[in-house]
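Read through the structure below, which is laid out as structure tokens, and then see the notes.
Yeah, one chain of the complex is gone here, protein chain that is, but the others are all in their spots.
Labels A and B are assigned to the chains in the order they are written; within every chain, residues are numbered from 1.
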Amino acid sequence: MTASFWRQSVAIASRDLMVEGRTREVMLIALPFGAVALFLAPFAFGLELALLATVGPPLYWVVGLLFGMQITYRSTATESGPWSDLLALLGVDPAARFTGRALASALLITGFLGVLAAVMVGLYSPGAMPPIPGMILTVVLFSAGLAMLGSIASDITIGLRTRTLLAPLLVAPLAAPLLIAANSLWRSLAQETGILTWALILFCIDLVLAVSGVLSARPLMEATR
Amino acid sequence: MNPLVLLEQVAVRSGPVSILTSVSIHLEPGTSLGIAGANGVGKTTALRVCATLQRISAGRGAVLGADLGTAASLAKRARIGLSGHEPAAIGELTLAENLELVAKLSDRPSAWVVEALAKVGLDRAADRRVDRCSHGMRRRLDLARLLLTEPDLLLLDEAQAGLDPPAVAVIGKLVADVKSRGGGAVLVSHDEAALRAVCDRVVTMRVGEIP
Partner (left out) sequence: MLAAATMAGGLWLALSSPPDAVQGDFVRILYIHVPSAWLAFLAFGITAAGSLAWRMTRRQRFDDLAAASAEVGVLFTVITLLTGSIWGRPVWGVWWSWGDARLSTTALMLFVYLGYLALRRAVEDPERRARLASVLGLVAVVQIPLVYFSVNLWRTLHQTQTIRPDGPQMDPEMVAALLVNVAAFTLLYVALVAARLRIGRAEAAASEVNAGPAGAAVGVPQLGGGPDVA
């Protein structure tokens, strides 16, 4: 017997969120580390307030990208050989596994970016800011895309010795459209111009990643056999 | 009736390295087979072929009536139960939470979790995190999982390793239960005596082959 696709996805997502609830790695380690990164950058840029106000939001997205990648890899770190075999033998749909992991990672990255946004605003005092619903939309779409991309890269590199360096190398360039679109949407929302274009681009990137992830889930799982 | 496992001169290669050269296994329903052999002969790989988790490079094979390497064989996986060298569990979750996750994923009632833990003597440790359990406790958790999922084909790799005598008795019960349901079991170990105590038939594996 096997559970339905969505029941499996929710079970996988719940697993990852429970693990985070126990370890609190995102809350206690990733978040402070991200805040430190935002705090240190002005020491390299110089403390010209107008410059900081300009670079604050783009730097926020770069930090979000780099740390968000690490958050997605965490969930696949729990999928060691025996656990991966178990999921296969329980008849878990690989696409459900991808969906569940991406869902959990997206929620964690959204929370991470939400708190980090407050840190960025406090440290950099950016000029015009998007309305809060727009900020939430941008963060959610960016987080979803990054979670899916990170999940695909994790599946590709699972079990490889060079995984910790190789996975970020695979994700970072492919995440560039996400970074460009998220920063552009943020700016568009603040300036109230070109919003629909960038929102659609970001949504389309997420859609392409969702389709890629679902279609590649089984081939990637079977690649380790 | 179709054999549960039928491997004919199966070979497994990884690039230029040959792991199995010629493995033939025949497991009829209602029977158990033990595969004994020294370290490194390929017992685990042979077991993983039976579990449809290892691709074959040559030969023919069918598990639960489905040819290896086909979509049909992937569909049979939910009827296979495997306990490998390392127990399959999420360290940060408790024993009970791990089994509840398995229950959700395999559509078994959550109520069976408590019963399964009790059968392996872990009911009082149900709320202990797996990464704070001993190796023997984790192996018992694997057995509890197999009791919960009731597979038709039971595959055990060095199952007795790390278990005390009462827990070893659970293995005997698992094998007896699966046979009574019309299923079968394959156990691999370097301990031939332990296999003979549980299995109907024991074969000895030489390097890369079971004739």
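Keep in mind that, in the parts below, a residue touches a chain if its C-beta (ideal position, glycine included) is under 8 Å from a C-beta of that chain, and two chains touch if they have at least 3 such contacts.
From a predicted model like this one, the values you see are computed outputs, not experimental measurements.
Considering the complete assembly, chain B touches the hidden chain via residues 14-21, 38-42, 55, 207-209.
Annotation for chain A: contacts to the undisplayed chain at residues 152, 156-157, 160-162, 166, 169-170, 172-174, 176-177, 208, 212, 216, 219-220, 222-224.
FYI, only the chains that are shown with their structure count from here on.
Rounded to a whole number, the gap between the C-alpha centres of chain A and chain B is 36 angstrom.
Of all the residues in chain B, the ones that touch chain A in their complex are 51, 53-55, 75, 77-78, 80-82, 84-93, 97, 101-102, 104-108, 129, 145, 149. Those residues of chain A that touch chain B in the shared complex are 1-3, 7-8, 11-12, 14-15, 18-19, 22-23, 78, 80-83, 85-92, 225.
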